[in-house]
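Note that this complex is displayed minus one protein chain, with the remaining chains in position.
Order of writing sets the labels: A and B. Residues in every chain begin at 1.
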Amino acid sequence: MSQSTYVPEEPLVKGNHTFASITSLIADIPEQPTPKWWYIAFGISNILLGVLLMSIGYLFWEGTGIWGITNPVGWGWAIINFVWWVGIGHAGTLISAILYLFRQGWRTAINRFAEAMTIFAVICALIFPGIHVGRIWLAYWMFPLPNGMQMWPNFNSPLLWDVFAVSTYFTVSLLFWFVGLVPDFATLRDRVKSKLAAKIYGFFALGWTGGNRQWQHYEKAYMLLAGLATPLVLSVHTIVSFDFAVSVIPGWHTTIFPPYFVAGAIFSGFAMVMTLMLIARKLYKLEDIMTLDHIEKVNMVILVTGNMVGFAYIMEFFIAWYSGVTYEKAAFINRAMGPYAWAYWTMFLCNVISPQFFWSKKMRRSITASFILSIVVNIGMWFERFVITVTSLAQDFLPSSWGYYSPTKWDMLTYLGTFGLFFTFFLLFLRFLPMVAIAEVKMVMPQADPHHTDAHKGDH
Amino acid sequence: MAQLFPEWSNRVPRMLLVGSVFFVTAVVFFFWHFGSHDYLEVGYAPKQPIDYSHRLHAGQLGIDCRYCHASVENSAVASIPSTQTCMNCHAQIKVDSPKLALLHESWETGAPIEWVKVHDLPQYSHFNHSAHVNVGVGCESCHGRIDRMEVVMQAAPMSMGWCLDCHNNPGPNLRPVDQVTTMGWVAPPNQFELAAEIIARKNIAPPVYCNACHY
Partner (left out) sequence: MSTTPNTYWRSLNELARNDEYRQLVEREFPENASELTDGYSRRNFLQIMGASIALAGFTACRKPMQKIVPYTRMPENVVHGNPLHYATAMPFMGSVTGLVVTTHEGRPTKVEGNELHPDSLGGTHILHQASTLDLYDPDRSRGIRQGDEARTADDFAAFCASTFTRDKRVAFLSEASSSQTLNRLKRQIAGRFAASTWVTYEPFGEENVLLGTAMAFGAKRRPIHHYDKAAVIASFGDDFLAAGPDSVRAAKQLAKSRKVMSTEDGMNRLYVVESNYTLTGTNADHRIRVKESEIAQALFALAAALGADGFGGHTNAFTGNGDIARLAADLRGANGAALVTAGADQPPAVHAAVAAVNAALSAVGATVTYAALPFADAADQNAAFRALTADLAAGRYDALVMLGTNPVFTATGDVDFKAALSAVPAVVHLASHIDETSAALPSNGWHVPRAHYLEMWGDGLSFTGAASVIQPMIQPLFGAWSEIEVLSTILTGSRTGGHDLVKQTWTGSDWNRILHDGLQAGTSFPAATVRLTGAAAIRAAAEALPTVSGLEVAFKADPKLIDGRTANNGWLQELPDTITKITWDNVALMSPTTAAGYGVEFPRASILRAPADEEPMVAVNVNGKTLELAIWVVPGHADNAITVYTGYGRTHAGRVGNGIGVDVNPARTSSSPLFASATATRIRRTYPIASTQDHHSMEGRPLIREASLSGYREKPDFAAKMVKVPGPIDEAGQPISLFDEQTFPDHEPQWGMTIDLNACTGCGVCTIACQAENNIPVIGKKEVKRGREMHWIRVDRYFSGDVNGNPQVVHQPIPCMNCELAPCEQVCPVAATTHSDDGLNQMTYNRCIGTRYCANNCPFKVRRFNFFNYPKTWLIEGNDPEVVQMAMNPDVTVRFRGVMEKCTYCVQRLNRAKIETKRATGDSRKPADGTVKTACQQACPSDAIYFGDISDTESVVTRTKRNERNYLLLEELNIRPRTSYLAKLRNPNDATA
């Protein structure tokens, strides 16, 4: 029964944490002995990684014929997986860069491992453009290198833009991630017992002492990188979408693709963040840092982007009808009612219907619901890429060349293998690096606000 | 607390930065040079089953290229002479020279002589001798001073870029058609006009598109 009209915002960090307790809460993780579940998980990931290497080896040996691709469907799971992983790779930099520019304090709880996820996802993605070509050993011809043939790549080709877009995105994301890590490296350096560990952390800490000028430079650099990364977040998937949009194939040849792809990417990226966040906070008891509020906020993003994607789906049909192009119409009728209808409706269910649950606050704050839906969404987003890539190619202009694509076990094993790669990296990250940006979390703690004590005066 | 790293380690990042730049450049130029035809191809002079001397036949005796490489004006290939061609002379000359044992054996048995290919374009590059010889590109322009070679050696890189250099600017390598087999032909001072005249008369527009050679 207070007279005060001032209601302080929900603190982003729950529990009565001090700076010190936060530090130990996070920094202890790499210092404590490795838990048993980690070894098990790491073992499984390594087996899957082995599967990936094996299937790539066999691909080198036999040729792309081991996959299900054929005429007319020249791109199959390889490209689908590429787009899917790149999409997932979106959330990280979006959270750390764009939300940073928008001063979204809540990002600090999740940006670190979201960025890690981005980097590992992009690595998984980058495998595919390399291996899906027929003569892998010549893939380097896609780069403008001096050569005795006096030949340059074709700068008209979206595939080429892709190579540059994704690799730039990867480089900047990596840099951004690393800069953010520097102060925490220093923290670890100063805490760890073993001399070797201290040297390693120290090496990456770049002699960070936490001095005032260092902090100034750090903030400036971080701000600049954020500014640099922001357009990339939007550009990379825009350009990926050009791979399809620039072609003449009905179902690909669409101007709506860039925004539609970016929205979809953020959609799947946040879903993946959610999945990983829920696991991490459970395993490492980080409920105080990754609170229900965080979960709810992420779910809101999923709901919004989900609806944007849904809008795009419906818009495509409208345009197909409105354009009056026979082939365009047929392509979309085939999607919804053709031989691949099962894939289309799976996609629609997962991406458009399932997020609607998040209209209810109860759902948004329910761990279980969030976990299940986050996975459902990523399944749906994989199918979106399947529908776009395969159904458009399978039935294009001349009915005589219509075909049906079905994957082989090698398609599936390669896809499965990329999870091995992803989780191998991710587990190493969880084990040896601070999975939450210690320094940044501290900044958003009530204690960080010079006036928070006054705020306390406010009540009783 | 004690310093983890010695004082000099402060310079390491800068050194790395500069070093990597040099390293990358070095790698590029390494492949550029050692991967090039100039390095790999030029000077290839394999041992032949019969050590036939072009210096002697083409140089000192001055036999015209076309006496042996008969189809050079009418065909894609210049053709390696048949045993018969050699026997035209060597039925009388140096009949019992041990160097020619293989030749005579081939003539008697009919077993072909297996020469080693020196100028070996990949199968996907279709070079046509007649198309070049008949418009005034000299043998020498690609094969070098054959008349001075004891053992034939590859004189030009014969890389795609090397071909294109001439296809983009044929002038310098054109000569009167009756001079194509001349070795050591010296371009006259008015080579520019000469070339221009040949180009006009022969309607020369060397193709630089892929299908000209690759199909």
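Convention: a residue touches a chain if its C-beta (ideal position, glycine included) is under 8 Å from a C-beta of that chain, and two chains touch if they have at least 3 such contacts.
All values reported here derive from a predicted model rather than from experimental measurement.
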item: Residue touching the undisplayed chain, where the options are B:81, B:144, B:161 or B:176; value: B:81
item: Selected from A:247, A:307 or A:356 as touching the chain missing from the view; value: A:247
item: Option from B:130, B:173 or B:191 whose C-beta touches the chain left out; value: B:130
item: Residue in contact with the excluded chain [from A:11, A:158 or A:446]; value: A:158
item: Residue of A:53, A:314 or A:337 touching the missing chain in the full complex; value: A:337
item: Touching residue (missing chain; options B:13, B:35 or B:112); value: B:112
item: Hidden partner interface residues of chain A, rising order; value: 62-65, 68-72, 74-75, 132-136, 138-139, 141-142, 151-154, 156-160, 163, 243, 246-249, 326-327, 330, 337-342, 393, 396-404, 406
item: Absent-chain interface as seen on chain B, which is shown; value: 46, 71, 74-77, 79-85, 106-107, 109-117, 120, 122-126, 128, 130-131, 134-135, 201-203, 205, 207, 209-212, 214-215
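Quick note on the criterion: only the chains that are shown with their structure count from here on.
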item: For chain A paired with chain B, centre-to-centre distance based on mean C-alpha positions, whole Å; value: 54
item: Interfacial residue positions of chain A with respect to chain B in the complex; value: 145-151, 189-190, 198-199, 202-203, 206-207
item: Residues on chain B engaged by chain A in the complex (per definition of touch); value: 1, 4-5, 9-10, 13, 28, 32, 35-37, 157, 159-162, 164
